[in-house]
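What follows is an incomplete set of chains from the complex, kept in their original frame.
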Amino acid sequence: MQFPSPVSLQWIAEFIGAKLLGNVNGNATGINEIHKVEKGDLVFVDHPKYYDKCINSAASFIIINKEAAVPEGKALLIVDNPFEAYCKIANHFRPFEPSTKVQSDSATIGEGSFIYPTAFIGNHVIIGKNCIIYPNVSIMDHCIIGDNVIIQSGTVIGSDAFYYNTKKDREMWYKKMPSCGRVIIEDEVEIGAGCTIDRGVSHDTIIGKGTKMDNMIHIGHDTITGKNCLIAAQVGIAGVVTLEDGVTLWGQVGVNKTLTIGANAVIFAQSGVGKDTAGGKVYFGSPIEDAKEKMKELVWIKRIPELWEKVMGKSSAT
Amino acid sequence: MQFPSPVSLQWIAEFIGAKLLGNVNGNATGINEIHKVEKGDLVFVDHPKYYDKCINSAASFIIINKEAAVPEGKALLIVDNPFEAYCKIANHFRPFEPSTKVQSDSATIGEGSFIYPTAFIGNHVIIGKNCIIYPNVSIMDHCIIGDNVIIQSGTVIGSDAFYYNTKKDREMWYKKMPSCGRVIIEDEVEIGAGCTIDRGVSHDTIIGKGTKMDNMIHIGHDTITGKNCLIAAQVGIAGVVTLEDGVTLWGQVGVNKTLTIGANAVIFAQSGVGKDTAGGKVYFGSPIEDAKEKMKELVWIKRIPELWEKVMGKSSAT
């Protein structure tokens, strides 16, 4: 999330009760979680395993629970509980803003766009020109919809990320991390019925221009699809995934978090994508393999009984 | 889609700017895409690979981008862009008709049927007797619901087909083909929560009498189920599929497009159906096989290490 204007580190340090080290006169331009940090950002880290990664990331200002050496131009904000501090800042700049109307007065609807009754349009939503938003769609606060976008019934744009601070030594293991990012739907995108697209935890979830999505597709937080992707029904994509341009995912494919699928890759139905995947090829299986290799493998499996009989003798094969 | 009354070919030729060859005095009774054509229909074809198939299909009148021999009684309508011509005709006879009320004045609701608040009922919808339509259901224009039908919350009836004209040499690869078909839900059908049933591209999607569907099931365009089918949660069925009577699909099964599953077939959970499947049998796997054979295969796979040790020697097996 970008702040409305740069915020002085000294104000932030006071707000969260932090000891400030390093570039104490800096100004933060936004706050992001580690997967999406940019220069000028605040980030937080509370586990020693990730101290170095965060301190040396693109982020300029690090909320941390231990003193450490500060790289040139950066600052550390030292607190006991960096996660709570992060939440306090995120909630301050993106507070819960109740809606009492089905279509918020602060939403902007472009010329030629039609919103069906029972579609909910949240606060600060921007919808472009010549869109159709079908019944029982929910477009939550701050989301941005381009021109010529069609969203079929029952779809949810901007649900919260499934993203928790986990500690198993307390009564409630999972604490919600506030989602202060947005969903951005680019021009010419069409989204089927019953889809759910989560907002970014701190950055944006983006559906690229001309991408077409079938029904009941789940898109996790901070995921970005390229242009002209084609996503069939019941596909699930976890958080922080990148689909490059022209990727095709057939029905019921699952994609694990924080990975990239290369341009023009095709993933056959019911496959599971567990790691970075090169573009321009066809894949199948759970976990995926080159589709032709996977098909051959299925034939090889059928040859085991013949092999067994040859090696072990006829009577043993039952 | 059937036209309200037969339409003269000469009017159509003028409307889409086509050169007319063959039976120039004919009248078209409807327009359909190639999977569902009937006598009297207009159809379109723009790829040389499918010229013969379309010209020799049941359709009487072919919108095409090249001159060709015309079979007796048929006519060709020659235009530069048959897809655009098809869309122009479909949109003329089935124009976008905005709804400003949650329940359209042109909808008909049968005696004893109850519609919950926040359920959306579109234009020209017909609902039979003694139905229950739960909250946040969306029933889109022209769909037909029989008697004693129950539709649980959040389900969408009549979302558009996921069906695009694809050309990868232009900026936007996928162009939407208008869905002018309907969804027909026959008597005694029960549909769970959060399902999506797409309308036919040009014909009808039909759920057969007495069929019961669990939650979050996706049914593609122009798919037809028989009587007394049982479909468990999270099943996805692509377009133009036929389920014959009494088919059972267990949870999370995926069914590929344009295939038939025979009467009383049973498909175990998480299976993938990729081709025509004979009735009266039990199947499992992705892709499916006879369930017993598939179970045996799983046992055979476990025997590979023993085989390896016998052939390659103990030390090699790690």
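Going by the order they are written in, the chains are A and B; count residues from 1 in each one.
Operating definition for what follows: a contact is a pair of C-beta atoms (placed from the backbone, for glycine too) under 8 Å apart; a residue touches a chain by one contact, two chains touch by 3 or more.
From a predicted model like this one, the values you see are computed outputs, not experimental measurements.
Total copies of the shared sequence across the full complex, per this structure file: 3, with 2 shown.
The definition used in the following text is that only the chains that are shown with their structure count from here on.
Centroid to centroid, with C-alpha atoms defining each point, subunit A and subunit B lie 31 Å apart.
The touching residues of subunit B, when paired with subunit A in their complex, are 96, 98-102, 118, 120, 122, 136-138, 140, 154-156, 159-160, 162, 164, 168, 171-174, 176, 194-196, 198, 216, 218, 220, 234, 236, 238, 252, 254, 256, 270, 272, 286-287, 297, 300-301, 303-304, 307, 310-311. Against subunit B, in their complex, subunit A makes its touches with residues 114, 116-118, 132, 134-136, 150, 152-154, 188, 190, 192-194, 209-210, 212, 214-216, 228, 230, 232-234, 246, 251-252, 269-270, 286, 298, 301-302, 304-305, 307-308, 311-312.
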